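Here it is, the structure in full.
Certain chains of the assembly are absent from this excerpt, and the rest are unmoved.
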Amino acid sequence: MANYVLVHGAWHTGAELQVVASLIRAMGHDVYTPTIKGNRPGDAKTVGLSEAIESIVEYLEETGIEDAILVGHSSGGMVITGVADRVRHRIRRLVYWNAYVPNDGESIQDMTAPHQVALFEAIAAERNDGTVVLPFPVWREAFINDADLETAQKAYDTLNPQPMQSFRDKISLSTNPAAMEIGKSYINCTDDTVSPHSHPWHPRLSEKLGLFRLIQIPGSHEISFTHPDRIARAIVEAGRD
Amino acid sequence: MANYVLVHGAWHTGAELQVVASLIRAMGHDVYTPTIKGNRPGDAKTVGLSEAIESIVEYLEETGIEDAILVGHSSGGMVITGVADRVRHRIRRLVYWNAYVPNDGESIQDMTAPHQVALFEAIAAERNDGTVVLPFPVWREAFINDADLETAQKAYDTLNPQPMQSFRDKISLSTNPAAMEIGKSYINCTDDTVSPHSHPWHPRLSEKLGLFRLIQIPGSHEISFTHPDRIARAIVEAGRD
């Protein structure tokens, strides 16, 4: 039995990971699905990266979790890296799931394809409330390409505006991921085009982990909505010793 | 219910897509399988790219198809791009299936690996009748690598000589695919080595579509002979809204 802590990506909350969490629980594990500060109902949308990281550190400390398999999806990769740097003693293994892998001083925008940085900044500028949202066509075609339209629409309706500052902030780390003496895995959903395949999640970002375990499955970035069973199994194969 | 129009690649006719068409029909759709001018029995083998495109435009106009999901396999990607540029009002979505994606002024040869251009030109020069054919070993190893020998041979026997000019002609487009305001999908059969993986179909050509939906499945370039059920499902997942 292991302790899985699933850290969602931008625009999401822990609630959308409940189906995946239930499937991992059915395999005999404890599973936690905190929501990052800035994505909880009522949160100020000015939350930056360090506050986001701190909110998960606090969650681990308040719940007293030890030996955690800390799983980060997408921008959640920034958060789990920062958490591991601050409370390494609570972590057994880091699992990145089509996630950003930062070195000290890097931001999400630094690792994102230029045309997407431009798109997100343009949307944020137009909204002018500190947040960015995804246009539905981008969501439907590039994030959840393996869904039918109804599933894509329902999943879209669960999203919340993302604090733009969390994309711009450069992370501060005492140790880069490759040098962290801890187990590390990378789950690559092979149909995920959120990061274009000419500028891919894997191996461009995964290999920043140094020695790591690769787990690959078919599926889009939003596989938790389309094939929750498949990603649940992958998380356990990535997280086991 | 949608209207699928399947446009075959070089050396083929619509007849070879009948099994796939039947499987898509069984999912509740209408399916059309025209043969491009130059590949029909008795056609002059001097047909160039614009005549090939025009023959499919005429097919759509004669049959009165609207809201078409226009699917192009391999060199059929040139044809569907040209058709969409001419009769956009008839098209709902373009689906490229391990297919060429041209911008204005590009030919198939411009997007083909140099050693293959050289091979095809050498064969055409030797035949000296305006056509190119595939040597069986190239077909068996690089086109239909997932077949047994009997299937490979039977499929080879259905091929017809391809007008070489259709590979050389540069397409004339008023709008490049990325700028076409229309749904776009790319099906990538991941074992397809017709375009060598160092010079791949996806993402090299697919990303010329701008925002597009990726659907990937295992299989060779000639998956319509080896796994027709798999490509039929992929076409519907690529073609739906």
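All chains are identified by letter, namely A and B, in their written order; residue positions are counted from 1 within each chain.
Throughout what follows, a residue touches a chain if its C-beta (ideal position, glycine included) is under 8 Å from a C-beta of that chain, and two chains touch if they have at least 3 such contacts.
The structure presented is a predicted model; accordingly, all values stated were derived computationally and were not measured.
S.K.: Quick one: 2 copies here, how many in the whole complex?
M.R.: 3
In the analysis below, only the chains that are shown with their structure count from here on.
S.K.: What is the distance, in whole Å, between the centres of chain A and chain B, each centre taken as the mean of its C-alpha atoms?
M.R.: Taking the average C-alpha coordinate of chain A and of chain B, the gap between them is 37 Å.
S.K.: Touching chain A in the complex: which residues of chain B?
M.R.: Those in contact with chain A are residues 183-184, 202-204, 206-207, 211-216, 237, 240-241.
S.K.: Quick check: in the complex, which residue numbers of chain A touch chain B?
M.R.: Chain A reaches chain B through residues 137-138, 140-142, 145-146, 148-149, 190-191, 193, 196-198, 218.
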